[in-house]
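Report on the following structure.
A single protein chain has been omitted from the complex, and every remaining protein chain is retained in its original position.
Going by the order they are written in, the chains are A, B and C; count residues from 1 in each one.
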Amino acid sequence: MSGSAVVQARRLPAGGRINRDQPIRFSFNGIAYQGFEGDTLASALLANNVNVVARSFKYARPRGIVGHGAEEPNAIVQLGHGAQTVPNLRATQIELYAGLQARSVGAGLSVNFDLMALVGACGRLMPPGFYYKTFMRPQKLWMTYERFIRKAAGLGSAAAEPDPDSYDKLNQHCDVLVVGAGPAGLAAALTAARSGARVIIADEQNQFGGSLLAARPTIGHQTVALWLTKTLAELHACSNVEMLARSTVFGYYDHNFLAILERRSDHLRISSPSVARQRLHRVRAKQVVLATGAIERPLVFANNDVPGVMLASSVSTYVNRYGVAPGTKLIVFTCNDNAYQAAIDWHQAGQHVVAIVDTRCNPSGVVVATAKELNIDVIGGHGVIEALGKKCLQGAVIAPLNADATAIVGATRQLDCDLIACSGGWSPVIHLSSHTGAKPQWSDAKVGFLPGESIQQERSAGAAKGTYSLLDCFSEGAYAGARAAQLAGFGNGTVSTTTPPIEELTEQPQQALFLLPHVKPVSRAPKQFVDLQLDVTAAAIELAAREGYESVEHAKRYTALGFGTDQGKLGNINGIAILANTLGQSIAATGTTIFRPAYTPTTFGAIAGRDVGDLFDPVRYTAMHRWHTEHGAEWENVGQWQRPRYYCQPFEVMHDAVKRECLAVRNKVGMLDASTLGKIDIQGRDAAEFLNRIYSNGFLKLAPGKCRYGVMLKEDGMIFDDGVTACLAENHYLMFTTTGGAAAVLAWLELWQQTEWPELDVFFTSVTDHWATATVTGPNARKVLALVCDDIDLDKDAFKFMDWRDGTVAGVQARVFRISFTGELSFEVNVAAHYGRYVWEQLLAAGAEFEITPYGTEAMHVLRAEKGFIIIGQDTDGSMTPADMNMNWVVAKNKSFNFIGQRGLTRAACQRCDRKQLVGLKTLQPETVLPEGAQIVNDPAQAIPMKMQGHVTSSYFSASLGRSIALAVVKGGLQRMGDVVHCPLADGRSVAAEIVGSVFYDPKGERQNV
Amino acid sequence: MLLITCPYCEEARDETEFSCSGEAHISRPKNPEELSDEQWGDYLYFRTNPRGLHHEMWYHVAGCRRYFNVTRDTVSYAILESYRIGAEPGSKTPASCST
Amino acid sequence: MEKYSLFSLLKHARSYHENWQRAWRNPEPKSSYDVVIIGGGGHGLATAYYLAKVHGIRNVAVIEKGYLGGGNTARNTTIIRSNYLWDEAAQLYELALTLWEGLSQELNFNVMFSQRGVFNLGHNLQDMRDIQRRVNANRLNGIDGEVLTTAQVQERVPLLNCSPHSRYPVLGASFQARAGTARHDAVAWGYARAADALGVDLLQQTEVTGIRRDNGAATGVETTRGFIGARKVACVTAGNSSVVAAMAGLRLPIESRPLQALVSEPLKPCLDTVIMSNAVHGYISQSDKGDLVIGAGVDGYNGYGQRGSFHVIEHTLQAICELFPAFSRVRMNRQWGGIVDVCPDACPIISKTPVKNLYFNCGWGTGGFKATPGSGYVFADTVANDEPHPLAKAFSLNRFHSGALIDEHGAAGVAH
Partner (left out) sequence: MFEARRETVLQYALADLVDKKPADAGVILREDAFIGHLNLRGNPDDAAFRAGVEATLKAHLPVKPGYWSAAVGASVYWLGPNEWLVLVAADAAADVQHNLRQTLAGHFSVVDVSGGQTIINLSGDDAGLLLKKSSTYDFHPLSFAQGRCVQTTFAKAMALIASRKDGSYDLVIRRSFADYVVQWIAIAAAEYGFAVEP
């Protein structure tokens, strides 16, 4: 922070809900200022007489603060810096805290620096869609044009470092969710709470009370203030009520699911990993009350963007809630009674009201009278048609208007002022109701869109429904709360609360006014802004219509109306009205546009929650995981599992390690952690019949003690999963699945049993996690096992290949399977996982004398490839049949039941002989290893596009064979043994290889049978 | 964010506990081998995909692991009923009539 | 058609832009047309344009129930690429990409085709095998592409989290330099304006309620503005294909699913390319306006509501924060949903149908926008000649009976 805090020139001597004993120092655009506790950044800036807070997006015009909340289009700032900077926050929604540092976004050096204004001068060259009409030639230059366009666009900047803060979520359930804690919302919450319902009430502001917080503390309002205090006290005391301040309900989703963003730590300036910066409340509500209030609508006149033009309600808010006078000489410009309050508040605050300019011919009624009693000059039948000044307001041009305010009917004159509080009436905040799909309804009486017919369990109350009288808001809210509670099963719908005794103000009807006439036609008048953030003018909308962009969506998209970060909260309705007028049709016929979440911008990190970093996705460990970690395992992610890919010993790189592991298995003995394989226990009288239907090969005659390899197909005949199934006992089987396929296979089995064959008595239970599996494989495997197992006859004739036995291994109850994925003599030892690491270590100890070597998935891949064993998902891709994999032996020809996938296999396309088939490839240079994924052609010299014959699915250097080997799928490959094919690589080389059988090692398969 | 009643757990649960397995009441032909490629293709791939009432199958994967059927409006997403496999839907409204 | 250029802009500026021509007419329907196209999205408008431009068939109407380009054209994340795995798909998308490259000039409407390149990240060994396979296939098909190491990716995308310690580390990527993004609305408007100039009638706010058939042949459409006769009826109604098909008594191998997307607030340039990750499930680019444009996965159930489930958005933003930890403090401005017609093999249907003179172009799933020019080109050809364009042959309906599917799931993966 630089310089010393300057005085708060515009701070009123008294009043406001601020703590004047708590001065707070902050800085804006590098200049130090002082505000008070209770200020927002906006109110503090106004207190310090900061008029220009931004430069506009397209024309680089100076802009000031217009509103006081979520609707603010101009005061968009970059908060903080470094990793914790936040772009595009609204100054009107930032609670002031000590040391706050903010900068204008978009602006170049300084918002007061006028160079950018040159761009503004070219404004006439930038009608809507000008970029669709230019920058087309020469074609190759677009990327250059684009770079400049992109630089000019965009508001704030994202951080360049990872977010140091954390976010979390709460899953909430309630009977009644009340959105908004203004008069209607509080009344609703109170009645609902008294009925005993579980209530959540959320409000985006730091204090509850909504509009009541800005109410002037006069006699009439004392009772209101009292009511507020008492209501909040009662709600706080209710155990069935959760009150969420600083909590924006930003989305209303299907089946009454609402998302709330709670801001928890920014205003406290704490940042700790254990305290979430923001919290997402995921609320499932039985009933919802939308008391979201309304936003005042600005009036559209020439140069209405000059700093000093504000919303009337915002002027009141700054005066009453923050004790700030955003100017000295006020003009209130209105077409309704409501805005007179701004003049009255201003006057009461001891400030000078130049005049109230009212477009209605002879305004009358209570507030008008009050204003006149205070000697405020009320000019009826007039409108402000142009604001004067550049960086700050210097006056207003007013003109007499005809009855419907569409034409100027007399001479214009100037009024001296530095603040215009304008009001075109109110727009109910129907965003959330609109999220549900309810179609907004235009009301000529309310001159605004009202919530559409409810689709979800929700109802609107108060200003959100176009009800603006305070008294009606109270009662409407109370009724809505009671009704919601009743529908949720609490109370009988009668209102148990009383509303404060305040006198009812009768208002005169407002005038529907969306665009002020000017002495010049719209196309030639000074800019009349509709959407301040995106610099969309009335002329732009007229032009869009003229060019044929007549539907609201076309006009919006062509002009960018409503696409800003305020989502057109101020501009949309004026814009739609101007379009309607241009097309000569009603607003209702022109229609609104659907609001989408988020109501206000919502932090990515909060929506992501804690599921980032290590917790992004569950990581699954086997029982031996820690042993692997302690012994230098390098990991491979297989689905959610972490499996050792290889174990690195000192001075080894992957290649050495894999070679060592492979040779150990082939020549001595190795051990693999195979625990991740899916395992499903299958029991029931019809288990065999079921397996016989689900597998492509036969399973009716599998005897206890025996295992069989099987392949599962989808109904289209394509391979889906494979694995060994063992018969444990009569009507009792254990199915192994691939590691990645476990969950899908279980769902698949349940699907067929539950939906197609409920008559089959069979139950499936996942036992994947129960068993830890150590695969001992290699010539010495039997010797190793013999040292730790004495109750299984390991003799090769007693315990054959594809048998399994029950027994004890290292004193632990175990199931041992003689199945092999390496082609070597193998025993898969399964024990209850509690004993996994112990048995693993015992086997290692026993194997020490044979130099038993733990190996990982990489060696496993090489070893199985040497044997031509396929891996689902690597050698297949969902478009491969058993025949394609040269595995017709696994397809039963004459089952009584037409197994899953059988019919698919007989379709024309599956019968073609030019399908890709699994073959082996031997590069002509034995040391050359083909890259996996290399494409195969017959003639590498042919022109592009080349005729591709297939691709390499698996490729390794086989240490045992001393050469490279590869598996590939090649069109008609099984008929092409001996052919030489070519793999043209990215680097220009083309590798020649011979098509061979897919079994490279021990073709007769003798080693696994010893 | 759907709230789906599982007819076995007998309570409404968050959508994230379930997975949708497509159109309901598509039973496997009893005699696949007798079907033409055309008929088999229809069974495998062709779906009603209505705009309006849709009978679809869901799997309570994070709950009781049961499959069951749901009648849901594919425009409003409103769920009219959940019913067990084998049961017939109560709401028979032809899909086309609702939008 | 009035020529758009800097000079026309200057000229009109002098007259306060009061004299710009309409981009397209708002005509009354004729009683009949040579070809009626149902669906005024990008594909339908492109089809109309090429029918008129290439085949000289100008007595054409495009019937749109809402506003032009109001469906998926207005809702997608504007990614354009052609690095598909299988020859059939790759060649179709490559035709589209080459058309994109000259489209602004062809239509005299700047569609802002920005060839900023597309990265497809690999997060596990199988991803990398698939990337190798795809890039090799692309190269031999004459489609540009390269495989990059983690270091190369990090160098080109500094903000990307390439830490080996992340849950699913980036192991590498495929990169297609000619790929990129375009301004989605401009595509529809550009084709509309050009087609209109060639005499095509664009009938907005006109809904087709039925397809009239006369002994097995389509003869016209019933609409909310009365019956409109047609020698040929071409349906290009993504998100509604099954419904329109039902009007002609047809069923399609399609499920209509919500596909969600979201944008952040506008930011100063911080990402100058397109990042896609199937394994981590998210894809992201930055629009010229400065918004981060982010795509989510397809929802798991059928839906015509143009809304999806919140948890899909949550998952997508988890992926984005995982890939770009610096974006965690950026804020979501708007989210929405489109309706994608998903085919079992994640490939489109461009086909004649059992009903004579009735043609369907649908099932693009998440690949529709990028294909717009190519789709329109081959479909126009198919309709004009009543014979599949060579590039459309493989995408006919009967593949679902013969079993000759083109399984692009590997390449399609998440939405894009």
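Everything below uses one rule, namely that contacts are C-beta pairs under 8 Å (C-beta built on N, C-alpha and C of every residue); 3 or more make two chains touch, one makes a residue touch a chain.
Since the model is a prediction, treat every value here as computed from it, not as a measurement.
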What are the shown chains that the omitted chain is in contact with? A, B
Of the residues listed, A:Arg10, A:His68, A:Arg620 or A:Arg903, which one is in contact with the missing chain? A:Arg620
Checked against the full complex, the residue among A:Phe26, A:Phe301, A:Phe514 or A:Trp771 that touches the missing chain is A:Trp771
Quick one: say which of A:His834, A:Arg912 or A:Lys947 touches the chain that got left out. A:His834
Where chain B meets the chain that is not shown, the residues are 8-11, 13-14, 16-17, 62-66
Extract the touching residues of chain A with respect to the undisplayed chain. 168-173, 198, 273-276, 282, 284, 610-611, 614-615, 617-623, 625-626, 641, 681, 683-685, 761, 763, 765-772, 788, 810-812, 831-838, 842
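Following the convention adopted for this analysis, only the chains that are shown with their structure count from here on.
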Between chain A and chain C, what's the gap in Å when you average each chain's C-alpha atoms? 22
Which residues of chain B are in contact with two or more other chains? 1-2, 19, 37, 40-41, 44, 76-77
Chain A touches at least 2 other chains through residues 253-254, 257, 437, 716, 904, 907-908
Show me the residue ranges of chain B that touch chain A in the complex, using the header's touch definition. 1-3, 14, 19, 21, 27-28, 31-33, 35, 37, 40-41, 44, 57, 59, 61, 65-67, 76-77, 79, 85-86
Across the complex, what residues on chain B touch chain C? 1-2, 15-16, 19-20, 22, 37-38, 40-42, 44-51, 54, 56, 72, 74-77, 96
Quick check on the complex: what are the chain C residues that touch chain A? 4-6, 8-10, 12-13, 16-18, 20-26, 66-68, 70, 74, 87, 91, 101-102, 104-105, 108-110, 112-116, 123-126, 128-137, 139-142, 146-147, 159, 161, 166-168, 183, 185-186, 189-190, 204-205, 264-270, 280, 286, 288-290, 305, 307, 309-310, 313-314, 317-322, 325-336, 399, 401-405, 407, 409-410
